[in-house]
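The complex appears here minus one protein chain, its other protein chains still in place.
Each chain carries a letter (A, B and C) given by its place in the written order, and its residues are counted from 1.
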């Protein structure tokens, strides 16, 4: 049994360093969050460093801020996915082009549902090889995905589907707060991040704030990811911009609506990537380009309506 | 599929009423908590109402406040258990008499480990028939417990143990706070209560405090049991006395040490049960008998050292 | 409550659909709801006939009572005043366990046994149109005690057999669902741009129950790809009430979900200011609405 626990040492680094250290050509990568708390800054950095032949796994990927950026740049070979779409922002032209026309290149799809991807991460987090689910039965998902196995439950005899544990080489998770050694607190909906952090071999936390460990200890019930899962901590304010971060800033709805137009053509997507990813040095450059006033208005909007621990 | 969700209505009742409504002769019962937050008041009431032929399931049962009370009174037929002992309070003479000498009557034991009981509740909570575990392999536990099945993982081919979902008819869980419809917040260690509440068919929450729903909404990340799992809410301050309740009161170490002497003989146990269970009307009667001064000193002791949300 | 409902005079087709979906929820139920119009419909239900409806969503939140424009099932808004914020997998697990009474989903194609395609039109490996994939739809379809479907009525969407079966309806009909091991009760209704459909108790085949005002059964049949059965006495869909429409226009004041509001908000110069303004107005209006309803 390989040593998996990461030491309780200062892990603060830069996104550039974390991506270059943990993502390699061919890596199996997962970006956490669920709509909100999408680790968009990390995705931009992976794109900027042009990591290739990636295998990605996600429950739900929200277009314009998530996996489609890497798909559009031709960096993805295999995609294990339940849902890739824009929600209120509308359809995902990049994903459609990739799957309908192999633009910019063909990708291999392994289809699941949100719950069964969640169960793959749960199995991974528990160190068991699979989880049984009652989803997927009777559908075409197992027909096209040989990793889903149907068996008869040895207790009651009824059919049950098995899905295999997922162990990404590296997971990026964006959160509201953690300490320098990686004890991570998440506020609001968690998605599958509690499981993903444990299932992955390595974890990079990007965080709105780094707080003292004593601040973590005040609310031990909010620590959903213990430091021993975490390899690196990177302070990235507004690291989910586009999407929101509960209690910190609201979703930027107009941002995605504009991108929906830009990404509608291949040339538009490439132009966008050139301008917003490759022509900026890092996420701070991106934030400057978006404009700090806009970002601070998104933060203000969220704070007006809710703060954690308060009722309005 | 039977309707399982409980309505969002005022569920406040008495322990007498909750026990008589949900526990019957032959019921499959689980008492939650883990050391702390043992639902001792509920156990006393089940004993007081002399519910018979019970089947119990626990991960760890802490003697003097837990399952052994019902075992000693001859109310238990079958016991699914990982650990039954007194910890710092020492060995459990009642349990030894039952298993070594069938006093007061023989009980059927189904042995698990703490983790595998946890996995039975997790499977139950998820509505799947079983969970795979890497515990129990190679030992005598599956030899004597036919419900543990060893299979080869269809993915990697290695042996894995399966444990069956547990669905108690009724679970009692003692907590720090909930609202009148049953939204339940737990502070400190949770044990397996998040899973148990979902695995059981019915749930009675005994609680130190009943708070307004708006107070629950202030900290939605602390609501580990949603109201729809909950059938009844009973306010029972000091409902875990003997053991502690994090942030509310400390363990009463001398209590259990004294009981260790009393329970050492069958006659001693019976005398104790007569005096402390049958001769009092309810948990309030028990508290009066223990003494409110003692209880309030236990609360003071805990508050001196920690309060949730504060660092000292 | 015994009172004759006051129906709206002026409403859009999307509002009619949302109002009809809203009637699929009952008071005191738990609902597992997806993004978009279904979420608006659930909120309409909660603010009218089903004040004790509990809305759970995929992000991990339970008991939504947000007083802002809802932009997603996992946006910052949905946490506001929730009973519980937890994990995605727990909410789906609660559904698989049987805690969710009703779900609402959409799809790209549906067939006569209510099976849904939310993945790909044409050949799966080389689709003519690729869509989002299951997301939580398969899970709702597998495990919700019952669920309803929202669809556009088009012949290429209502087909004898879906190109790719993403979400289990009644599979091949009869007891096929039970034999497959699916715990949930299956589809309860399909609400389209033309009418309302239900399923035969025994064969599980979809039939037309009601037509929307101005639509005939013949018109519906023209937009269905199999020989559709019609209820013996086909009814007319109940129009939205004045109150339902009023509430929808507070929940979605610029038609982001139920109209064409996304165009204004996506404007490169004015979109952001407009969005900020919508958030504020929406908060004030919804706070007032919730207060009025005592929620």
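Everything below uses one rule, namely that a residue touches a chain if its C-beta (ideal position, glycine included) is under 8 Å from a C-beta of that chain, and two chains touch if they have at least 3 such contacts.
All values reported here derive from a predicted model rather than from experimental measurement.
Peer 1: Which displayed chains does the hidden chain touch?
Peer 2: Even though it is not drawn, that chain still touches A, B.
Peer 1: Can you work out which residue in A:51, A:198, A:241 or A:297 touches the chain that's missing from view?
Peer 2: The single option touching the absent chain is A:198.
Peer 1: Decide which residue listed in B:30, B:84, B:185 or B:206 touches the omitted chain of the complex.
Peer 2: Of the candidates B:30, B:84, B:185 or B:206, B:84 is in touch with the missing chain.
Peer 1: Can you tell me which of B:12, B:180, B:257 or B:280 touches the chain that was removed from the display?
Peer 2: Only one of B:12, B:180, B:257 or B:280 touches the chain omitted from view, namely B:257.
Peer 1: Looking at A:62, A:128 or A:141, which residue reaches the missing chain?
Peer 2: The one listed residue touching the chain not shown is A:128.
Peer 1: Touching the missing chain, which residues of subunit A?
Peer 2: 1-5, 7-9, 124-128, 183, 194, 198-199, 213, 216-217, 220-221, 223-224, 226-229
Peer 1: State which residues belonging to subunit B touch the missing partner chain.
Peer 2: Listed in rising order, the touching residues are 34-36, 59-60, 62, 81-85, 87-88, 90-92, 95-96, 99-100, 111-116, 118-119, 121-122, 133-141, 144, 158-160, 187-195, 243-254, 257-258, 260-261, 294, 297, 301-302, 304-306, 311.
In the analysis below, only the chains that are shown with their structure count from here on.
Peer 1: How would one label the connectivity among the chains shown: line, ring, star, complete, or other?
Peer 2: Chain contacts: complete, every pair touches.
Peer 1: Relative to subunit C, which chain's C-alpha centre is the most remote?
Peer 2: Result for max centroid distance from subunit C is chain B.
Peer 1: Quick one: report the Å distance separating subunit A from subunit C, using the average Cα coordinate of each chain.
Peer 2: Averaging C-alpha atoms per chain gives centres 27 Å apart.
Peer 1: Please report how many Å separate the Cα centroid of subunit A from that of subunit B, as a whole number.
Peer 2: The mean C-alpha positions of subunit A and subunit B differ by 37 Å.
Peer 1: Return the distance between the CA-based centres of subunit B and subunit C, expressed in whole Å.
Peer 2: Subunit B and subunit C have C-alpha centres separated by 40 Å.
Peer 1: Quick one: which residues in subunit A touch 2 or more of the other chains?
Peer 2: Touching at least two other chains: 133-134, 158, 160, 187-188, 311.
Peer 1: Would you pick out the residues of subunit C that each touch at least 2 other chains?
Peer 2: Residues 61, 79, 81, 85-86, 93, 96, 143, 183 of subunit C each touch two or more of the other chains.
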